[in-house]
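The structure is given below, and queries will be raised subsequently.
Partial complex: the chains shown occupy the same locations as in the complete assembly.
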C-alpha cells in the first residue's frame, strides 16, 4: 500500500548513495580496531569478572596489551598463546593475566598451527554464544508468536535494578511488549562495563551483565505467566558498544540501542572509535538476532523537526546501509524517528503523519522505532497526555514497528509506576480505537501530507549527494546532523583506536562475516 | 518501617510520591508558585516540586505538583466491609431459589428523588443486563419490577407493598451537594415511620455507593460501580435464605 506516491527511482538513488557513504566508513573499519573490540572478544571467549574490586578483567588484559605495545595484533592470539602455555581455559588465563600472576605471551614464539587451532576453538565458542541466544529467541517466537505491531516499548529508569524489576513487571501486566532498562546517565562515556547488580544510578540503571540477567529472568517469569514473550532492551551506544552487545547476547537481550551517531553527536565520542565498535556490535547483533535501534529521533530534540526532518531520513538511510554491511537483515533494523514537531505549528499532525509515513515507505520491512514527543512535552501532565494520544494515533495510522511509550511526566521526572500504567492504557485505547485507520484513508494527491513527504525526500537526496562527496565524517564535522559539529580527531575514546598490525587477527569477526546471514 | 506499614509508591518503595493538582485563586507568578509549594507542604508533603503553574485567568492559577507524602499507615489494621456475596452464576442462583427457598423472589427497583439516571438500575434489572451478565428480569425465579427514575419514596413503597416485594433496589447517581445521602435517608425514614423497615431487604446502589456507606445509612447492603446483576441476585438469595424464617413475604 503506497499511500504516498514516491518516486521509485529516487528511492533507488538515495539507497545506493547511502550505501556508498557507508562503504567509505567500512573501508576505514577494515584497517582499524579498538580496545573495545578486543575486550569484546575476551568476553565472548568467556572472560568475565573484575580485579581490584572494579576493573573488569577484559579491560585489564587489554590495558596490559596496550602497555606492552602489542595491541596492534589483537588480543586473541596473545591469549591463545597463554592458553597453550598454561593449558587452562580463556577465563582462568585472563584472570591470571589481569592479576598479573602470569605475563602475556608473544604468539610468534608458538606454533602457528596450534595458535590457530585454539583461536578457531575460541571463535567457535564465541559464535556459539551468539547462536545459542539466537535459538533461544527463535524458540520463544515459535512458542508464542510475535506480537502485533506496533510493539509497546516501555522504559524503566529507577537506577535500582530491583525496583526496575518491580516496575517492569507492572508494565508487562499493563501490556508492555518490550521493556527497556534506561542506562544511568553518561554510562556511554565509561570505557568499561560496570560489574554486578547495581542499585544506584542517575536517570537510569547501569548496564551490567548481571543486571541484564536479573531483568531477563524476571521477564521470563512474567512471560510464562502472561503467555507471551516479553522482549528486553538495553543501550549499547557509547565507548563499550560491542562489549555490551556481547553481554546482551549472553543474556538473551532482544534489542539494543545501537547507534554510533548518537555517541558522536550527543556524547562527543570519537567517530572513528565508535564506527568501528558499532560495526562489530552489529555483527554480533546480526548473529544473535538482536534488533538494533538507531537514534535519529534524538536529532530532533536538538534541532527543529520541520527544518531538519531530512537529516533524520538521510541518517536512517546511512544507518540502514551500515547495518546491512554488518549483515543485519531488514527485520533487525529498528531505525529511529520521532514525533517532535512543535505543536504550535498549524497542522503539525499532518506533517508528523507525512514524516512517519515516509519512513514507513522507505523502509517497508524494518521495525521502525517511533519516539514519542519529548521536547514539547509540558510539565502540565494532562496536556502532555494529549500529546501522547496524538502520537499514538500517528503510530497506529502509519503502522510503526516499535512504539516507544510516551509518558505524561516526560518534562518532570523519570517515570513513576503510575505514569507507565497511564501511558500503556492510553496506547491500548488509541490502538484499539483506530487500528484500521491507516487502511481506511487515502491522502489527497498534492496535499500537505504528500507534498511534505516528497519535499523531505528531495532534501534528503541533496544531503546524501553532498555527503557522498565529502564523506560522512566531514559531514558530521560540518554539523549536518542535529546542528552539532564533531571533528574526526576530537571526542572521547580516540586513544582506544589502533591500526591493525600485519599479525592482527579477529577470528570471531572473520567467521561471522564469512558465514553471512544465518536464519535458524 | 515494618512491612505492613505502607506509603505511596513512585519508583522506589516508600518514596511516598504523590501527584497533586489544584487551583489557587491568585494571579500566576513566582509568588503564586511559592504559595503553591508552601500549601502542598501543609498537606504533609515534603520535597514538593511545583512542576507546572498556568494562568487560567488573571486571578486563578492551575498547579501540578509532586511531593513525598510523610504519613504511613498500617495496612494490617485496615478492614473494609463488603456485602458478603457468594460467587454464583445465573443457573446456580435460580437453582438455589428453587431448592432452598422453594418460591419465586420478587424485587422492585427505582431511582428515587429527582434523579433521572436510569442506566445504573437498568443495568441491574433489564433483561439485557450488564457486561455480559443477565439482568434480574431474565431470571426465571425472580419477578423484577423496574419503576424507572424520578420515583418518590411513597410510590416506591406503595408498589413494594402491592407486589409484596422481598427487596427494594434503590439507585442514586446525582451526588452533588450530597443529594444522594439526602434521598437515601428520606426513604429510610419513611420505611421506619411506616414500620416497614424489616419487611424488605433494602439495597442501595450507584456510582458513589459502598457497602459501608449503605450500612451507615441503615440499608442492608450497598453496591458501587461495576456491580453485576448476578452479584446482587446472589446477595438477595443468600440473605433471604438466611432470613427465611423471619420473612414470609410472597409474590
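We call the chains A and B, going by the order they appear; numbering starts again at 1 in every chain.
Methods note: a contact is a pair of C-beta atoms (placed from the backbone, for glycine too) under 8 Å apart; a residue touches a chain by one contact, two chains touch by 3 or more.
All of these numbers come straight from a predicted model, not from anything done at the bench.
**Q** Work out the full complex's chain counts from this file and present them as a formula in the displayed labels.
**A** Full-complex copy numbers, labelled as displayed: A x2, B x2.
Basically, only the chains that are shown with their structure count from here on.
**Q** Just how far, in Å, is the C-alpha centre of chain B from the one of chain A?
**A** 51
**Q** Quick check: in the complex, which residue numbers of chain A touch chain B?
**A** Those residues of chain A that touch chain B are 157-158, 160, 163, 166-167, 378-382, 411-418.
**Q** Residue numbers of chain B touching chain A in their complex, please.
**A** Interface residues on the chain B side: 9-13, 17, 19, 21, 49, 51-52, 54, 62, 64, 66.
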